[in-house]
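Just one protein chain is left out here, and the rest sit where they should.
Coming up: chain A.
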Amino acid sequence: MNFFESIVSIIQKHGTAFLEATTITISITAVSLVIATVIGLVFAFFKVSNIWILVKLADLYIFIVRGLPLIVLIMFLYYGISSVIVLSDFIAGAVALGIHSGAYLAEIFRGAIQSVDRGQNEAARSLGMTAPLTMSTIILPQAFKRAIPALGNQFIIGLKDSSLVAYIAVTELFSHALTASAENYMPFETYLVVGFYYLALVLIFTLLLNYVENRLDTGGVGKKLKK
């Protein structure tokens, strides 16, 4: 069997299973990113709050998560949490990935919030808006738009990192690759095929992101040209 025949046979034999596994990869990534966004926003607010205890709490969280290899975090949470409450593998994996990405998102959101001109806050507050109202209607929309390129980057990293939950028995794309290559003794060809699945996913995601970025480009060049 030559190289191309091997590739074809892998696709014939595992193609559908890979595709199904891809949906698990997508859903665990999506769930983890929702968790990460919530965590990221909360800790970003902590960091810009100027309240000592909250700032330190955020620093501690970011220090721990950034300092640990993701696989250690996944194992720790999987065995740690499952000794207290029983979580499905999927949920445990999504939570671990979410906690991990959350630390990076917190820094991205913090930077974006602080990059919004101070005058925006002053203008809103001087109209009588409360701090939370100012944050939600004036600061965050502008910060979010600026954060999109960095967010996209982090989301793509999150997508790829989801491969690590294969080690806690979540049957996503990479775990299927592990199983398949163990069966067919063709690891190189198998991972090559799986690699293309990941590339395709990232490509679709990137296009989606560009679309969102253009849509949100209010008041910028894009919008003006349309008018």
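Operating definition for what follows: contacts are C-beta pairs under 8 Å (C-beta built on N, C-alpha and C of every residue); 3 or more make two chains touch, one makes a residue touch a chain; residues count from 1.
One rule holds in what follows: contacts and distances are computed from a predicted model.
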item: Name per UniProt, for the chain absent here [options: "Ferredoxin reductase", "NADH-quinone oxidoreductase subunit K", "L-serine dehydratase" or "Amino acid ABC transporter ATP-binding protein"]; value: "Amino acid ABC transporter ATP-binding protein"
item: Contacting the left-out chain in the complete assembly, out of A:13, A:125 or A:160; value: A:125
item: Residues belonging to chain A that touch the chain removed from view; value: 117, 119-120, 122-130, 133, 137-138, 141-142, 145, 218-220, 223-224, 227
